[in-house]
Structures are given as structure tokens and as C-alpha cells.
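Yeah, one chain of the complex is gone here, protein chain that is, but the others are all in their spots.
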Amino acid sequence: MSDTQSGAAQREPTIFELSRPGRGATAQMPPPLAAQVPAELRRRRRPLLPEVSELQAVRHYTRLSQLNFSIDTHFYPLGSCTMKYNPRGCNQYAMLPEFLGRHPLAPVSLGQGVLACLHELQEMLKEVTGMQGVSLTPMAGAQGEFAGVAMIRAYHRARGDLARNEIIVPEAAHGTNPATASMCGMKVIEIPCNAEGDCDLDALRNVVGPNTAGIMLTNPSTLGVFERTIADIEKLVHAAGGLLYYDGANLNAILGKVRPGDMGFDVIHMNLHKTFSTPHGGGGPGAGAVGVGARLLPYLPIPVVGRDGDTYRWLDERDLPASIGRLSGFMGNAGVLLRAYIYMRMVGREGMQRIGEYATLNANYLLARFRQAGFEPAYPSRRATHEFILTMKREAREHGATAMDFAKRLLDFGYHAPTTYFPLLVPECLLIEPTETEAKEALDGFVDAMIAIQREAAADPSRLKGAPYTLPVRRLDDVRAAKQLDLTWKPAA
Amino acid sequence: MEIGRLMSERAARDGRPLNFIGAGAYEHHIPAAVWAIVTRGEIYSAYTPYQAEASQGTLQTIYEYQTMIASLTGMEVSNASLYDGASGLAEACLMAVRANRRSKSLRILMPKAVNPTYRKCVHAIAGNQNLRFEEVGFDAASGQTAFDSLARHTGEDITAVVIQQPNFFGTLEDVDRLTDWAHKQGALVIAVVNPTSLALLKPPGEWGEHGVDIAVGEGQPLGVPLAAGGPYFGFMTTRMEHVRQMPGRIVGRTLDLDGRPGFTLTLQAREQHIRRGKATSNICTNQGLLMSAATIYLAIVGPEGLERVASASMARTAELVAELTRIKGVREVFTTPRFHEALLRLERPVGPVLEELARRGIAGGYDASHDYPELGQALLICATETKTTGDIANYASALRAVLGTARAA
Partner (left out) sequence: MSNNVPAELRYTKSHEWVRKNPDGTATIGITDHAQHALGDLVFAETPESGRTLAAGEACAVVESVKAASDVYAPLAGTVLEGNGGLADAPEKINTDPYGEGWLWKLKPAAIEDLEALLDASGYQRLLAESAE
């Protein structure tokens, strides 16, 4: 690999710089028809949209795509994100023209096919989580979380239990947990984890009480360990009158093995774009289906697919009057849901069990190799779940090589960086999740790259500070970006 | 293999009806190149662009998107997109509370002419934070938000006023007058707009004397298929002075270690992964794939193409209304200028009529009688540039047959 290779050749001007007045893809435009807009409502100046040929646009965006890492081109050991392969078949069948052309408000008689798929998806998700009901409408994990906490709030309010306005969140939780609780008008109570990565039960005992609305738990936790005190937590919180929320971000680790419903959880959200392999699309769309136990069934967000005999229909306000309401303009990210449905059908019941097994096997294999190579696990006494944390404390102390330096240098070796500086509790941490879809050779290559970087750090730490060298750009000036805000392209004066 | 067959069968069962429904999602022509590019693995299977050096393609696309959407809405800055239009309006209401420091009331005036599902969604998402939404009625003849019912609140502490253009009925609002009134009360103005219409209509940034404060809308019409309701994307733009109150991802251009330009996520300190319980929102993604589709769509159609799409949609809807109102028992409810939707009144319940039309392969419109019982048997229809004179004639003859009436003289 040549470190001196410049990325400059890969740079691409903005589409606006390619624009020339009067150019356009006329073949893609309808014939001009006159429209009568009242003068006072008429637009006076045209918007700044590029005037390019279709080929220019195709070439520009194809080139831009080539500046990205992606699962199809690179290994993403990105902890907490479950970057597994997105099977192409899921996309192909979800993009059949009949599905794409269906208007969401068309009569259900014209949508029995798609509704059957969504109803079966609800049933399959109930089955794998052990919950009593599922709503597919939340459009992302964060919206699923919102739905979950909103249901907990609605449950207590419906019982006249108005004092319950506190949500307990372990400090290792994803930032969305406290942000969600605040959005639901709840007070966030953070509790610590102990040195082995389990929830601190004494701290929990001190904060549960008549104000507890519920607890939000990620299990396995974001520390890359299974929460061993789950049964105790369940007893404590339920005995105090609170409900248990399961953040399904790490569901991949337990798929087909244990079910949150059986552990006593009242509500769970699932990231279909993680566990069920729908694509990340460079940052979305996701889908954050929620599952609930019996107590929260009346509050599920609408619409939910219902079945009367052989016909399916959307259940709405009339069917679920206590629902927390609608979270989207229509019925959630249907196209994403179809992909998850196809994925689950392709994998099947047996395949589902192997997902959890291979995801944890791959993680434990990686962890073992890293131990062998002298890297330091954050929780040395614990096995990995589907992910684990290395701490680069020693490398930072001895060579000044931080977790961020390792992350950036990995890009030069052709590996996407692991999750860095999350969870905030572990200093200089790398959260690593290989997923079940990576072959042994990919895992070995990644370990070898880390070893090579560790050697570099010892020999010449400044080498790491300047990384990456081989990408389209080198490290970017974040301070300048935030101070001299340049958020839109402007024509030269 | 098995699943492929099953999906094909189910798709075939749903068929491909001739669609005249709008009500928040619109069928437009999508150049084949848009989805051919977006489904490339490098876009489809890429992660959120946290590692900027390995995500310049995604980041530059977002920067281009921000530029196009800001200009289309006539505003200074755009975020990288939100989940959809409805939830985007909820986020805009929460943002208005943060941005309007002078107002203490948490009161938001919400016209009844705003999409009813959006209003429900706003309640579900923003209602837990003590915001109060007060309805403003519409004029029974014009279909526009009734200025009198707004003016009743003159002199009160109002946090924000929502204005949808065109409104849910397709009617064009007198946006200058509404915006100026709201600003005189010290309220912020949140515009809900259809992006296609902005090729023809005055952008929110130019409404009234000062322009609106936040503009949001459903981005689906820009290259995103109907797809049974999603995934779509919401867009949001605002003034530079409010940028730190805006939820969602934002991309900025900066320099790298060698002084070369590059793109990165910026203003992240507002976001949930840093600010946790004090974040502007719990949102942690944009709708990257759909935002990419919209950017490519806008690049291919360009300003001329978007204008033609908007004009053709408006003209086809006029043609559809003219054709359908020639049928006895079908009348247009409102008289004011509209964009590409219109509300018709039938003499029979709308639901069964739509079922009859569905049997003839026509998705005939949206039954508005549940949301607006005061309007009677109301049917909301839409035609876009995808509909031909022949399609419109087919709809008219099917409706005529369903209503069992002869052609009016």
C-alpha cells in the first residue's frame, strides 16, 4: 500500500460548478403546459438547481458514491451498529413495481398483498421477541424509543398514577435514551454500572420508588457484556410499580436464544436496519418497530395491521382509542419493513438461531485474537457478546496514540473505524462488532491491521496523528466547520 | 427462490391501479437513473457519515441537497433531512419553542386546513412537552384559512403559527397576509410546503415582509416512489440565526490538514449523542437514501424540469376537475385557485364509490368526509404530470358508471 498516494485525483466538483444555463435533461421532462398562478403568489426568481445533462448527473453522483466506504466494499467493525450484509434479494423484491406504485391511502382492497406481508412481519417479530403485540410504524430506532416511553407514560396516566415521571437510564446507555425520555416530558435519572459492566443494583435500589415510570435497558449492554442482573432488575423495578423498556439495539446477540418478553420486559424497540438487515443508506431510512406486553397493548402507535378472516386492514383511532397516536404521515417506512420481512423469510426459523450464535462466535474469536496480540479488553473477566470493547489507554499513555488515531489509521488499511469514544464510560475505547456475515479471513485481516498500527504507534506515533493519508481527504478541521459555517454552495460573486 | 415467487404473487395481487390520490403523497415520473444510482452498494449499504474521510460522497451529496432545498424554499440553511413531512412539522413546532425566546405561552396556532394526519402526528410527538395547539378554522366558501378566526388572537402571546401552502384541500392560501399578521404578534411562522409547487409558487422565505422562520414539508414528490407510505423524507430549512435550534444532521464545508476542501458533519454538539437529555431532539439519522434520491432527481430535472412538472400537474388537475364536474352530482367545493389537488362533493357516501372505482382499477381519491364531516361527502382528488387526457377520460367514464348518471348536457 502506498501511503503517499494523494486523494486529490478522486475529488469531484459540486454539481453547481458543472451547471451551464439552459442545459437540461429534456427527455425527463413533461411537455410544457400552461398553469395559472395568481400574480401575487408567483415565484419571481428560479431556485438554484443545477442545469446539467442526465449523463453529467449520473457521472457526478456515481463518482461521489465511489468516495464512500460501504458494507458492499469494506468491513465495518462498528460496535452497536450491526453492519451486516444487506442481501440484494431483499431490495429486489421490495422494489417490485406494484409495491413501489401503491399509494398509501389507496383502498385496502388494492393492497392485500403488501398488508399480508406486513401482518406476517408483525407476527414474526412477536415470536422472536416474546411480546404480545407489535406496531411497525416508528420510522427509526429513536422513534421506536419515543413510542416506548410514550406508551409507558400513557399507561401510568390511564391508571391515574400521575407522579410517575422518572425514567431510569444506566449511564452506559445510548444518548438517544435520555434524549427520548426528555422528549416525552420525563425526568432522566442516570445510574452507574459496576467495574464488571453490570448495572449497579444498589444504585438502582436507591432511585426506584413511587416516581419511577420505568427503566430503559440495553441488553446486552453497550459495554459489550450480557447484563447478568437482569432478573434482579426486573423484580426491583416491577415491584416498585415501574415498567421495563428494552432497547433492542443489540438484539443481534440474543436472536433465537432468549426473548425479552420472557425476561419480563414490557416494551421493546427493534432496529430493523440492524438486526434484520435493512440497509443504512448512508444514514437512513431505518425502522424502529415496537413490541409490547399485555399491559401496553392498548397504547400501541397506529396504524397497526389487523386481520378479519382472510382480509387485512389498518387498525386506526377507532380500533385503538387509547393509542399514543400517529408518528408518521402514513404507516411508517413500509419499503424498509418489506425488506425486513423478506430477510426474515429467507433466513427462516433455524437461520435466526444461527444469527445470534455466529454473531457472538465472531466477536469472541476477534476478542481472543486481540488478547493474544496484547490489546487490552475493557472488561477482561467477561466474554464478548456480539461486540466488545478494547481500551487504548496504554497506547495513549505510552505513545500518545489515541483511540481516534487508531480509528483514522484503520481507514488507510481499508477498514471502517470501530465505534470510538462510546460508551463514554470507558477511556480511549473502541467498540467492535463484527456481525455474523464476515468470513474468518476478514476478521484476521482486521486484527493484522490493528497489530501493524500498534507497531507504528510504538515506532513513530506522529504517523498515526496524520492519518488517514490515502482517502479523498485527510483529517478535517471541525473547529473551522463549526465556526465559519459554510452550509450551502454559493456562486462566486 | 420461494420468497421471490411469493412476493411476485403478492405484488401481482395488488396490481397497478390508475392513481388519482394525493393527500400528502404524490405520484410523479422518476427518471430511471435516480434509483439506479441510489441502489449502488456504495450508497445503499453505507453507514451514517461519522467517519468523514470515508464518507465524502454521502457528505457532499448532503451539502448539495442542503443548497438545493434552502434555495427552493428561499431560506438560508437546511438540515440533512428528517423522517417525513408529518414528523418534520412536529420537530418544527418543538424548534419554534426553543427559537422564540420572547414567547412564554407554548401556544401554537394550527389551521384546520393543515393536513389532518400531520396535526395528529404533531400532537403525538410534541404533545408530551406541554405545547398547546389551537385550531384555526377555514372559510367555507374559499377553503382558505379564515383570517377572522386568526385575528381573534391579535395581541396574545403566541409562539408560532403554522401555514400550509397549498393547504390540505389544494387551495392556495393568502400567505403574505397570514405571515405578516403572525410576525406582528411576535409569533414565528412555520410553513408547510409542497416542494414541487415551489417551482411556481413564492417560496416561504419571501412570504410577507420578512419571510417565514421555519419551512418544512414532505420531500417524497422529489424522486421518491409512493411505496405504500414510505420511506419518504422530511425537509426543514430555517434562518441562519436559528440554526443551533434546528434538529437533525447538518453538513458543512471545511478544510483538511493539507488545506483542501472537504465536507463534515457539523454543529453536532446539539445532538443526542453528546447533549443526551438536553439535545434538541432524539433524532440520530437523516433519511440518507431518500435525500440522495431527491438530490439526484433535482439535478436531473433541473429548474426547467421542475417548473414543467409543477405546471403540468396543475394543468392536469384543472382538466380533471373540469371533466369530473361535468358529471351530474359532482361539484367542486371551493372556488379559490388551487395547485394540483381539488375537493369535490358527491351526492353519495364517498367510501363505497371509491371501492367501486377500485374494482375498475382506479384509485379515485381520498375520502375526506371522516376528517371534515362539516364538508359532507367530500372527495380529494389529484392529477400530476403522469396523467394523460386519456387517463382523465377513463376516470370520468368510470365515475359516471359508478354514480349511474348520464352525461350532463
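By letter and in written order, the chains are A and B; residue numbering begins at 1 in each of them.
Simple rule for what comes next: contacts are C-beta pairs under 8 Å (C-beta built on N, C-alpha and C of every residue); 3 or more make two chains touch, one makes a residue touch a chain.
Just so we're clear, the structure is a prediction, and the values are computed from it rather than from any experiment.
*Asks:* Which of B:R10, B:H28, B:R270 or B:R338 touches the chain that is not shown?
*Replies:* B:R270
*Asks:* Considering the complete complex, identify which of A:E120, A:D316 or A:D478 is in touch with the unshown chain.
*Replies:* A:D478
*Asks:* Where does chain B touch the missing chain, residue by residue?
*Replies:* The missing chain touches chain B at positions 101, 244, 268-270, 274-275, 278.
*Asks:* Determine and list the chain A residues touching the chain excluded from the picture.
*Replies:* 478-479, 482-483
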